[in-house]
Structure formats: structure tokens, C-alpha cells
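Every protein chain of the complex appears in place save one, which is left out.
Should a chain be cited, it is by its letter among A, B and C, assigned in written order, with residues numbered from 1 in that chain.
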Amino acid sequence: MTLLPGTPFDCFADGDKLKEECGIFGAIGLTDAANFVALGLHALQHRGQEAGGIVSHDPVEGFNSARRFGYVRDNFTRADVMATLPGSLAIGHVRYSTAGSKGATAIRDVQPFFGEFAIGGCAIAHNGNLTNAARLRKDLIERGAIFQSSSDSECIIHLMARSMQKTQAERLKDALRLVEGAFSVIAMTRTKLMGVRDPLGVRPLVLGRLGDGWFLASETCALDIIGAEFIREIEPGEMVVIEDGVLQSSRPFAPAKSRFCIFEQVYFSRPDSIIGGRSVYETRRQIGVELAREAPIEADLVCPVPDSGTPAAIGYAAESGIQFGLGITRNQYMGRTFIEPTEQIRNMGVRLKLNVNKSLIRGKRVILVDDSVVRGTTSRKIKDMILDAGAAEVHFRIASPPTAWPCFYGVDTPERSKLLAATMTEDQMRDWIGVDSLKFISLDGLYRAAGEAQGRDPAAPRYCDACFSGEYPIAPADKLDQGFEMKTAAE
Amino acid sequence: MTLLPGTPFDCFADGDKLKEECGIFGAIGLTDAANFVALGLHALQHRGQEAGGIVSHDPVEGFNSARRFGYVRDNFTRADVMATLPGSLAIGHVRYSTAGSKGATAIRDVQPFFGEFAIGGCAIAHNGNLTNAARLRKDLIERGAIFQSSSDSECIIHLMARSMQKTQAERLKDALRLVEGAFSVIAMTRTKLMGVRDPLGVRPLVLGRLGDGWFLASETCALDIIGAEFIREIEPGEMVVIEDGVLQSSRPFAPAKSRFCIFEQVYFSRPDSIIGGRSVYETRRQIGVELAREAPIEADLVCPVPDSGTPAAIGYAAESGIQFGLGITRNQYMGRTFIEPTEQIRNMGVRLKLNVNKSLIRGKRVILVDDSVVRGTTSRKIKDMILDAGAAEVHFRIASPPTAWPCFYGVDTPERSKLLAATMTEDQMRDWIGVDSLKFISLDGLYRAAGEAQGRDPAAPRYCDACFSGEYPIAPADKLDQGFEMKTAAE
Amino acid sequence: MTLLPGTPFDCFADGDKLKEECGIFGAIGLTDAANFVALGLHALQHRGQEAGGIVSHDPVEGFNSARRFGYVRDNFTRADVMATLPGSLAIGHVRYSTAGSKGATAIRDVQPFFGEFAIGGCAIAHNGNLTNAARLRKDLIERGAIFQSSSDSECIIHLMARSMQKTQAERLKDALRLVEGAFSVIAMTRTKLMGVRDPLGVRPLVLGRLGDGWFLASETCALDIIGAEFIREIEPGEMVVIEDGVLQSSRPFAPAKSRFCIFEQVYFSRPDSIIGGRSVYETRRQIGVELAREAPIEADLVCPVPDSGTPAAIGYAAESGIQFGLGITRNQYMGRTFIEPTEQIRNMGVRLKLNVNKSLIRGKRVILVDDSVVRGTTSRKIKDMILDAGAAEVHFRIASPPTAWPCFYGVDTPERSKLLAATMTEDQMRDWIGVDSLKFISLDGLYRAAGEAQGRDPAAPRYCDACFSGEYPIAPADKLDQGFEMKTAAE
Partner (left out) sequence: MTLLPGTPFDCFADGDKLKEECGIFGAIGLTDAANFVALGLHALQHRGQEAGGIVSHDPVEGFNSARRFGYVRDNFTRADVMATLPGSLAIGHVRYSTAGSKGATAIRDVQPFFGEFAIGGCAIAHNGNLTNAARLRKDLIERGAIFQSSSDSECIIHLMARSMQKTQAERLKDALRLVEGAFSVIAMTRTKLMGVRDPLGVRPLVLGRLGDGWFLASETCALDIIGAEFIREIEPGEMVVIEDGVLQSSRPFAPAKSRFCIFEQVYFSRPDSIIGGRSVYETRRQIGVELAREAPIEADLVCPVPDSGTPAAIGYAAESGIQFGLGITRNQYMGRTFIEPTEQIRNMGVRLKLNVNKSLIRGKRVILVDDSVVRGTTSRKIKDMILDAGAAEVHFRIASPPTAWPCFYGVDTPERSKLLAATMTEDQMRDWIGVDSLKFISLDGLYRAAGEAQGRDPAAPRYCDACFSGEYPIAPADKLDQGFEMKTAAE
């Protein structure tokens, strides 16, 4: 099967960021729905850059599918590909490869997944992660199911295939009542577009409309690109079924308190998307404002680590009154394919992605604003670049609390021992990175920036913040089976 | 021959920007020089995205060449390609296709060009444009030369082939004394790396060093990426020849007063490059400062048109005290290949490249800062987007004077009648674009921002500003033959 | 999914031949077994040219799979592909696409198929056709199975998945006892290579050995290419399991009388393969000898329709004493991809594949020897070519009886109404094709040539000859469900 091109070697490659694993999009009611899905996925490309897929249905041509490695723009814009996806009903998915899957088999893992049931065909696209997938998979295989992928999401299709319900919607409910974890799911049958969010609403899912067309998308920016109107968010625990222009809503799960992923606010979502009635950009700028209040320092320049640190840096500069400047330039032509040239060049510390504006930095006391610290390796290298350029002082300000716990709800995080904040105090991290000061926003500060005037309510936090707090709102069954240790009272 | 994929259709495609036609890079003295050239070209990708080429020389393998359509990162990072380019001497080129060439033959036009002369082989890479190329070409063909490309630059190789000089350096001088126009040229023989700038120094060329290696590059950012030290700019009218680690400088042309392209400061060069001892970013920020002084307005938000308007917007906001905010988001996954999907979608005004942050813009008086206005079509569409998002007022501030004249020195400009500023006054432009106010920086203001405290000296301007002033420092011979009319005293 | 390139338009394209649907090969016991499988499949390419696949197993790397459209030599000879198939155990498959499948989904239909069962993984490659696959599939889907392909062969994997047996061999037996039809199956687990033939032995399967390696293959020519020794044929109804260098044989089915496909002798198998102790070439030459005895005619030249008619033409010429000559030349560079150029050229009756040697044919009475007549359209065109070249007379001699019935056991035949011999007498066919005489070998003559000295025993025919006789040794259950009418006593 198709192998991905060689591993990037840039010292500033994305390996030191948490990665959202999926973006999903569905369209019904307009001719050539797959074109809308392609545009929607293009707008959601930041949620998954490894591969993408689209399934469409047309009464004459039936279900059709195209799944490819690479960017949406390189695959789902080609006339020959799109001509194979006719019909007014289509769903799509973009994804990162999960850490565990081998490249050689990964095309199997590209969604949407499709099953031909006794009552007809159904395709699903899933954003999130099922925390009991391993248990479910083992049980299904023992009962004769043949899995085609290594994906947790495929369990949903097999559970639907075995449901005795007479409608696809009921089968989907049957299946989702058996799974645990975080999920926003878009599904399609020959006539229906369906969308569901898990009871806690960990992953986003929004509803849009344009003329006779209805759309489901991970973020509002995917509605903007096609000029669709943002109607509302699908609510935690809600299921919508759209058919013949009519939307029906139901609540298949036991009621629960919402726990939306706070990292969507910090990093995953696009700044021009709207969450909870406010643009993500504004929330991030406000994080910078809070950070300036919590962790002020005397300096000459506030410089974002591009591009994700920019809104918070703008907020920090505005609140602190220190000049804002673009001291680090990002090469906009970086792709995913830069391959290690020679040992010689590698050893020079080549800087493919970022470059420092030396004449701006020289002699200045610089505040660098970044969104998060994961392994810390990138932070060290950026510090080196800034010092090489002649900065007088370097101060790191981080727009999220220390990331000390892995995510099990659809984000690709290193194992706990690899997280810098899991093994060091803030002071130790400062010394290890080698900067004059290092400050993270507090969890309360983050909640305030995200609109909770009182900060975080420890008794009933409004967000899932397990990566910072270690408080997992859904028990990670498979991980516990594998020996993962939850936070103890002592921590 | 290889055809380019379909034409992009996005309404915010780059068609409304002036385009630098070339970036060049040369390396001598280090093993696998082509790897350095590939990295250098990657850093210069903004100067030409259509195609690129590298020629290398190795004592055993001789001259080798690879020329490809597409990004450097997609071609010159592949082990199979780079393995064909051995040796410690290499030069490269990135380019836009010129407006006139047909896609079907364009691979012929990709530089470097190579000629096997009686005294040995020579390759050249040229940034700029020869204003008497048509005359030279006609004459050469009549004398039996066979051209392989439609490029003006190929004349240089044929002129060298016919020179009676005994060294390649003398042949290159012979050839360049016969051409007119703007040129920075990098050339290589079996043992020498050579660099030349035209007498006015219209196009940039810089010199760098790393260990035993010497480098020539269009901009300093291409030295940064390989960790090389920026030694100095090659001077206008200077020729350098580097062989066996020794650099020799000469002055083959009659002395002339320098006229560097001022648009390099405004738009072409990367913000982290250094020109005249200062970073381009700082000059651009200073343009914003000057613009705020020249054209103040009451407003709530200073918003850059990404990404090129950002430094000036930062300067404008700082000087005016108005809040700086990222009201327009650029999709970082836009490539060159998005193909028109269907008429239906096209008519929706799909916004593939830019999206407005509606919740930030709504109800605000917005100052949009852009680098230039060429045809004006993009400005109208951005204005529409901002108004659709609910802005109370829209004010355009442009970081360059009105672009009223075409460039004949290596920049791809529309013919004069297509330039908005050639046919309208500033007020007419404001009305045509449909904004509450529109102001351009003055030519004097631009010169001040670029470091000329006294503004522009009309008797001896320090820059080539023909695109703004209509004062062409080199007579465009071929264009005059084709009927182009120079500025009259009345204009 | 990958689409095949355009449809060939040549008037002599293979559309008028029956097509074997599969070739299979398995190897165990030697390093890099997939290389042997690739070579074996290359030798079996005549049995299936549309696509091929290989699955290998390595203790460290587990199961790996590569499935591709196109020739073996173009896919499974590439280092990058073969490097993904490590291990000393591998099986492979080449196939034609079945008439019913749509190009857009066909990669799913490329074997081997793989299933991960509770007791471990298993891959299978199937040559033949299951006559009750539709019934089985419907039942499996109702019980929750999710099919990934449109192939009948996938039923075997699902039946194995649902078996309660504790070993893969027993599961395979369970599955094959439920299927009906013709099958030679090669299967592999982590440690075992297995081979089975259906009780009648309709499709071939042979066993070979080389050093420590064991091989299973459709034909002996695939053993020759790797230098392996041909041990014996797997017997009808036999199952062999090879593990750790030891072969075990069993008989999982009720005993039955062998009915090997007689068309393998006539056309499918390669002439250098050995069936029943004699080379297929010799049997075909003997068909020509019988044909010369049954249907003599005065003529000047015996000319084969290349390449499949050649051995019978040699036999006919030898027996009749008439000169043998190559009057028709086949273009050896024809591939599968010649695409219709323009209407203009199409109408000229372009002859891409065959050309007549005019100066040899002119004025002669020509006997054309072909292997079979299916639709008859090719025969007409060849007759036209021969007459255009100036032949005095044209006589067709066919090395098989009239093909009057479709095959349901793994050969791609047109529906009955499209078979020329199903609707016309021999005389009518002669007139419709437009030749001076047309004679088919008798069924008895064919049996004699194939080694049955007494001809065909109507009470117990040694071969499956349903395509000629209409006597189907296995009831075609699905086809009967679809309304197919078996031969009546009257026919």
C-alpha cells in the first residue's frame, strides 16, 4: 500500500505539538455534495494533514468512495477524482495517522468507513477516540467480525452491522450506546445525513445551512468557506437526522454535564472559528491579556512563536504596553515532505521552517509567547536561535498551563513520561530550556480567558482539561487495561 | 512536455499582486553543494513558485542538471533527484512563468541554462530582465544560433558561446556588456562560481560564507537557512569570481549611480532579509508608521491584509494607538493546485484563501493595511468580505504609492491600462473599490521609511521607483519597439 | 480509488476470447518468499492481467499486503514495493476484473483477502468461482458480516471468521464445506501454507519444491521460472498443509469423480505447462492433428491466428502436409492501455494488434487455425483482413467444439445469447463469418487429443466440458436463482 514519503527532519517540525486527530464534514441537499465536502475539509485541514476521504451517494451510482494520503487540495480538487463522487449526499474526514499504526497499512485506516448492512449501506466519519475500543474489538472478532483497519472507529460500523434495529439511525444509536469515550460522528445512508456528539460533548460539531443544503462540520470556519450560515452547535448528547430537507433531533444518551475540550480553545481550532458565541481568536488574545496580568516582566519586545502563538502575543503586548514585533519568520512553503539531505547539512542545524529576524532581536529583552510546551525540545531550539541572534534576555510565556497528562479523547499526545511538565517543576523546566524566565498561564486564568469569569469550578469544571489537571471525565478503559495509572490524591 | 495542473480559480488568488520573477543561489567549496542550493532556493521560494532548477558539477560526473515544475521542497528534497546532482559546485534558480510563455513549452524556460563552449561548459542563473533581449535574439538567430527557450536570459549563453575570449569570466563580461536591463547573474564553470550585478544594481545579490564554502544568493534569508554568515552585498556593477577558495572582484561596466528596486523593500523580499543594513521587516513597519502620520483616521481596529500587509499594519497600529487585530485569517494549506470544481460552487464566491473573523469585525471601524493596489480587484473583494462581516466603516491604507507604471526589470506587471492607478485618481479609486477612505503612502514617505531622511531626491533618486514614478532608469528598448509610450512631461 | 486507464478500442482486442479469471501462487520456507511469489505470478500473468496482490508474513513485521492494478512486472518488481513484503511465507493472486464490478471500486476486489480472526490472521487466494456465493453472502450480511469487496471469494474468509474451530486448517475446511462451485484455494496463516482443490478438481493446482522451499501454483510453468521441481498435482478434493518443512495431506470432502476443465487444455494454460503428464503444447498440436483428420481441405497455406492457434496449426500442417506459414503478425508491444485516439482514426479500422503478411497470403487458399469462436466478431475481422490481402479462399478450422454454454466455474464468458454457437448451426456460422468453410473439432476428437483414446464417455466424462456440452457437473445455484435455464433433454 501507499507509503508516505520520508520523515521530515527539521528541528522545528511539528513533532513537538499536540495534534488533533480529525476533522469531519457532511453535506446533504445540494448537487455535487462532494465538492462542498472537499471545500469543508480544506478549511479543516489543520485538524488532520495525513490523509482524507470522502464517501458520496447518488441514487443511480450508489455509494462511492475516495481515500487518499496527502492534502485535500492535492486530491479532492482533481476533476478525475471528484467525478467519481457524484450525488447530493456526502461525508468526509481528514486525519493524522495515529502513532501506533504502521505506514504500510495506513490507507485502510483512512475514514469514512463504510458497511453494507442487510438494511442498506452506511458510512461514518468519527472525530474523537473510543476509550473502550480494544475491549469492543476483541469481543467483535471473537464473534466473527473481520476488521479492515486498526482504527477504533471501525468498531462503530461492526456494532451497527450486528444491531437488530430496522433503521440505520436506531442502529447507530445502538452502536454508540456501547462505546465509551469522546466522539463527534457524522454518518450517511442512502437518504440521511446524521450527526451525533458524545454525552459530554468533548469534540465539536456544528450545523450549517445554505439554500436547500444542510451541513455538519467540526468547526464554523468550514461553513464560512462555502458561504453557509452557521445555525448552531450540535449539543452534547444530541443526535440529528437530516432527510428530505427536514432535521430531527433526539437525545439517545443519559444526560450529562458538558465537558468541551479546552485545548480546542488554546490550539486546535482555527482562530476564525466560533465557539460558544465568541471567536477563538478573541479567546486566545484574551489568554495573552490574562498572561500579562499573571506573569508580567520588563522587556523590549513581545514576539510570538508563529503562527499559533500570535493572538496571545498580541494580547500580551496590548496589556503590557510592550512593543509587539514579528521576530521569527515562518517559511510558508514548508510542506510535509522535506527529507533529510545529508549528514553534513543535518549537523549544521538547518532551519527550514523558522528564521529569526536578527536585526530586530539584537540587544533586546525578548518575551516569546507560545501556545504550549509538550516535550520542550522545540522551546530549547527557539531559545538558541533567539540568543544566537543577540537577544539580551529571553522570557517564555506560555498560553496554556503545563501539559502534564496525555489525552485519550482523540488527541495524539506522547506518553506521560515524555511530557516535560510531568517530570519537572516550572523552575526545572525554565532551567532545562535555558531561559531567563518561564511562566505558564494558570488553569484559572485560562478559564477566565475562555469566558468563565470565576475561573475553574473544581467541583464541576466546564471543560475537559485532563491534559492539564489529570482529571479524566471518562475513565480510559483500554488504557487502564494496559496499565495506565490515573492521578492519585497526592498529585 | 509537462503541463501545469489547472488554473486556480479562487477570487483571492495571487493574480492581483506584482510578482518577482526569480530567485537565484550558488554554492562552491562544500561537498554536495546541490543540497545547499536546494535549501537556499527553498528560502527564496517566495521569489518564484512555478519551477526550479539546479546544475551541479563534479570532476568525475561532469555537469548535471535537474529542472522541475513545482516547489523546491517537492522536487529537490528527494533522494533520487539529489543523487543526480553530485559535486562541490552548484547553482540554482526558482521562477515564475512569464505571462507570455505557453505552459506546453515552459520546461525549456526553466533555468539554469547551460552551454558547452569550445573552452568548456558554463551554466547561468539570471534574476532580472534584459530590455534589449528581442533585438539580441533576432540578431543571434540570423547568425545561426538555435534557441531552446523563450527566455530573454538565454541570450547571455549564446553571446558567451560566440565570444572569442579565452576564459569563461571574460566571455561572461563580453556577453553582459552587450545586454541592457536589470540583471543579477550567477554563473558556474567546472571550477568557478561567478556573480554579477548590473551597473544600477536593480536586483539584489548577496555574498555569504560557511567554513570553506562561499555562497551567492538573492537575499540574506537564504544564507540564514544554511547557517552561513552574511558577508556583504555584491555591489552594483561588480563581478566576483570564486575559485579554489579565493574571491576576486572586478568592475566590468562603466560606473553608474545605484538604483535598487524599491519594491523589494515594499513587497518582494522576505521580511527577515537584510537590505542596506536593516531588516526588511523594520522598513515595512516604518512604512506603517509613516502612513499613520500621513493618513490618520479614527477607527477601532487596524487589521492587516495577510500576510504581506502585516508589518505595516503593526507600525500603523503602534503609531496611531489603535488596536491591532487579526481580522482576516489566511488558509495556510492553500497550494497552487486548487482547481475549479463546479459552476455552482464557483458562483457562491467561495473563499478558499482568506476568511474574515466575523465576531471580531462586527460593528467596528476597520483600517485595512495592504502592501499595494495593482488591479484593485482583490481590494474590492476584501472590502465586500469585511462589510459582509458587519464592519461599521472600512478604511484602506496602502504601504506603497499608486502603482501606475509597468516594470520592465524582472517583475511581472500587467500592461499599463490594467493598472488601476494608471487610469484613476485616488478619489476615483476609493469610489471604485467602495470604501470609506483610501490612502497611499507618498513616494517621499516611502523613501523616508526606507532610510532616506530627506525623502526622494528628484534629481538623483536612490531607488528605481519606475512603477510609481514612471521614470525608467534604463530605456526599455524592446518595449519601445513594440510601441510602449514613456511618461511625457505632462504626466 | 484508482481507476483503470481508458478502454482499448482495437478491433482485435481480447474481448472475443474467454478469460481465465485467476492465477495463484504460494511459497513457504525460503527467505523473501514474496520474490518467489512475484516471479510465479509473472509466469501466470496469462491467467489474469488486470491486477495482482501479494500477502506475506514475517514473525517481526507480521502480515503485509500489496495489491495493485496492472502487470506483475510493473508492480512487484519494484524495490520499494517488495521491501514492504518481508518474510518466508507469502501467497499471491493475479486476476481479471469480473464483468460486474465497477472500475471505481475494483481495488477492493483484488486478492489475496485477509482476515484477522480470534485465533490469528489468515489470507486466501482463490481461483475458480463459487456457485452459491450470492446465497452465502446474503446470509452472512444478515448475521452482521461486513463485506469489503464484490468478490464471491470473500465469503470464504467470513465463513472462516465465524467457524468455531480452533485451528485455521479446520476453519478453512468448515468454510469450504459450505461453498459450492469450482475452487483451487491457497491460504496462509502465520506459520502454514495451505492448498485445497474442490472435489471435482475443476481448476488446477500443483505442488513444487526447491531446497527448503515448498510452492503451490496454478500451473507448472510457475515452478519452472523459479527453477523449482514439479512434485505432483494436488488431487481433486485434497487439502495440503505445509508447516516447518512438513506437508500433510487430507481429504475434507466427500469423494467425487474428477472433472478437470477441458478449456485449460484448449486455451487457458500456458503451452509449456504440464497437465496429466504431458505438455499442453503437445495436446494442442495433437488437436490440430485430429482436426486435420476430421476436417481436411485442399489449400496452399496453414496459418495460425496468433498466438493461441499456433500449436494446433503446426499439428494441422504436419498431418495434412500443407505448408505452415506465419501469415498474420502480432504486435508484441500491444499493452492494455491503447486508448481511442479520434473518431477519424477509429473509422479507418486501425489494426493495432494484428497485421497480415500480404505478400505471403496473396492468391493463396488459406486455412486459418484458431483456438475457439466465442462471439465470432474477431473471426469476421480476421477473414476481412485475409481477403483484403488477396487470399483466394479462406477456411477456418477451430481447435475446440462450438462454445454454446457459459462457464460458471471461474471463466469470464458472455451470457448465452451472445455466444455465436448458441444461436447458429455450423453452416449458419460459416455464412455469418463469411468464409469458404468452417469446421470445429468434435468433442470426441478433443477428448482423443487430450489423451482419451476412446473419446468422450457420455456416462462419465473425464473433463468438465459444460461450455461445449451444456452438462454442468455442479448445479449453478445463484444463476438458477437468477433465471438461468439449464439444458433440456431436447437440446
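We adopt the following convention: a residue touches a chain if its C-beta (ideal position, glycine included) is under 8 Å from a C-beta of that chain, and two chains touch if they have at least 3 such contacts.
What you see is a predicted model; the values in this text were computed from it and never measured.
Judged over the whole assembly, touch between the missing chain and the shown ones holds for B, C. The residue from B:C22, B:V37 or B:A66 that touches the chain not shown here is B:A66. The hidden chain makes contact, of the residues C:S359, C:S417, C:Q454 or C:Q482, with C:S359. The omitted chain makes contact with just one of the residues C:H93, C:R270, C:K364 or C:R448: C:R270.
Taking the complete complex into account, C:C221 is the one of C:A51, C:V110, C:L172 or C:C221 that touches the chain left out. Although one chain is not shown, part of chain B still touches it, namely residues 1, 3, 64-67, 80, 84, 104-105, 115-118, 141-148, 157-158, 161-162.
As for the chain not pictured, it touches chain C at residues 5-6, 30-32, 35-36, 38-39, 42-43, 45-46, 49, 71-74, 77-79, 82, 210, 221, 224-227, 270-272, 274, 277-279, 281-282, 285, 307, 310-311, 314, 318, 323-326, 329, 331-335, 337-339, 341-342, 344-345, 348-352, 355-360.
Heads up, the rule we're going with is that only the chains that are shown with their structure count from here on.
Chain contacts in this assembly form an open path, with each chain touching only its neighbours along a single line. When every chain is represented by the mean of its C-alpha atoms, the one lying closest to the mean of all protein C-alpha atoms is A. Taking each chain's centre as the average of its CA atoms, chain B and chain C sit 62 Å apart. For the pair chain A and chain B, the distance between mean C-alpha positions equals 36 Å.
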